[in-house]
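In this view, the complex is presented without one of its protein chains, the others remaining in place.
And then subunit A:
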Amino acid sequence: MWKAVKDREAGVLLPSSFASRIRSHRVASFDLSNHKEIVSPHNGAINSLQVDLTEARYLLSGASDGSAAVYDIQHATDYERGLIAKHRSLFVVDKQHSHGHRYAISTVIWYPVDTGLFITGSFDHYIKVWDTNTTQVVMDFKMPGKVYRTAMSSIATTHMLIAAGSTDVQVRLCDIASGAFTHTLSGHRDGVMSLEWSTSSEWILVTGGCDGAIRFWDIRRAGCFRILDQSRSQLGRRPPLAESTSKKGSVTGQSSSVKTAVSQRRIPLGNETKQLRTLRKSQILTRGPVVQRLHPGLSSSHNRATAHYGAVTGLRATGDGMYLLSSGSDSRLRLWDIDSGCNTLVNYEAMRLQPTKALQLAVTQDSSLVFVPCMATVKAYDVWSGMTCRTFRGHYELVNCCCFSSQYQELYSGSNDRQILVWSPPNPIIAEMEDGRGGLVSVADQDNWSD
């Protein structure tokens, strides 16, 4: 490492590559933290974790017993034996709270602009917006079904919409400014288990449903503009331009009127190839289809392409907004190229994912590693080759969520055993102490000036 410092001084190594080298080195040495512990006050399985986006200082967790808690992960509340930092919760809101949730909390997110608000969604059909300082509910929204996932865009400057996916087929967007539902996105055939706002545009929402489809919505228009199909694939990163244009459909000029009433058989006009021009000619079939007219660029809601053979349980976009990772209940993790909408066919080695619950995936900042909760472990995969880099075993039961803090290179994972574990690069001072020189009771970060 000192050679790298020298190189940076001399100008041989760029400062940014020096920083990313240090970060990836630290991530590669992850293990169960030997200097930090989070004391979880929950009495139920931990369903959702999030580190705040502004300072990366507060961790928010939501559990199945209807409780949500906030921890300060930079400053410990007390030290055990002077060495291990214990982080207790700053406050807990649970069923005893006058306006608390009545059933399990499935999702918690911070308000992206600052930590003054946080939003919780629960199986009691409510989404509540809380004021962090007074721990009071500021606003709540009643959804038609159990809320699976909520999301707010971290790059939004013109709207503050909470996208909520529930057991109902429609995705609803709730507005904090007005307290009402502004949009209802229909198209999925079953509940929506995972949602993500795009990291490159504040208007684009990605949803994954229990019907196995992943849909892209531009909230300024009606309807979804892309559906990811697992059979459309590209080998690795984007192919050269000439090849890719031949795959895109040729939506011939149809008039832009609203779609007609529901009829049993329709022709999907979304993703056709040139070979199916003949399809339009031979439309006189026994079952009398009705032609659906679409806006150009919009995908038909009857396009049945699926991204997974089961429900889509988790979505995560990479930081640069170019790729999307999705996990399904068919125990597959897929990497999609967002712009071309193709499956990049990267195979993430044998994993078994829990099929019934929504998972929270995490990606490192430079999109090199993806952390996936696989049954009772968290596995780190290399994003492009699909090889297992590390397996983190520490939880006693199924792991539901994991959250990566890129600023301090730490991974937090929450599981059914009610614990939140911290995975970080080892602290060398404590590692030395444990080596057997025991009995030294000094606080790890106390100054040590010579006289």
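The working rule: a residue touches a chain if its C-beta (ideal position, glycine included) is under 8 Å from a C-beta of that chain, and two chains touch if they have at least 3 such contacts; residues count from 1.
The criterion applied here is as follows: contacts and distances are computed from a predicted model.
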Report summary line: Name check vs UniProt for the chain missing from the figure, options "Serine/threonine-protein kinase 19 homolog isoform X1", "Response regulatory domain-containing protein", "GPI transamidase component PIG-T" or "EF-hand domain-containing protein", returns "Serine/threonine-protein kinase 19 homolog isoform X1"
Query - Of A:D330, A:D366 or A:D417, the one touching the omitted chain in the full complex - result: A:D330
Query raised in the report: In the complete assembly, which of A:I22, A:V113, A:I176 or A:M351 touches the absent chain?
Result: A:M351
Query raised in the report: Which is it among A:S24, A:S233, A:S367 or A:S406 that touches the chain not included here?
Result: A:S233
Requested in this report: Provide the residue numbers of subunit A that touch the chain removed from this figure.
Outcome: 211, 231, 233, 235-236, 265, 267-268, 275-276, 278-279, 282, 285-287, 289, 304, 309-310, 329-332, 345-347, 349-352, 374-377, 385-386, 391
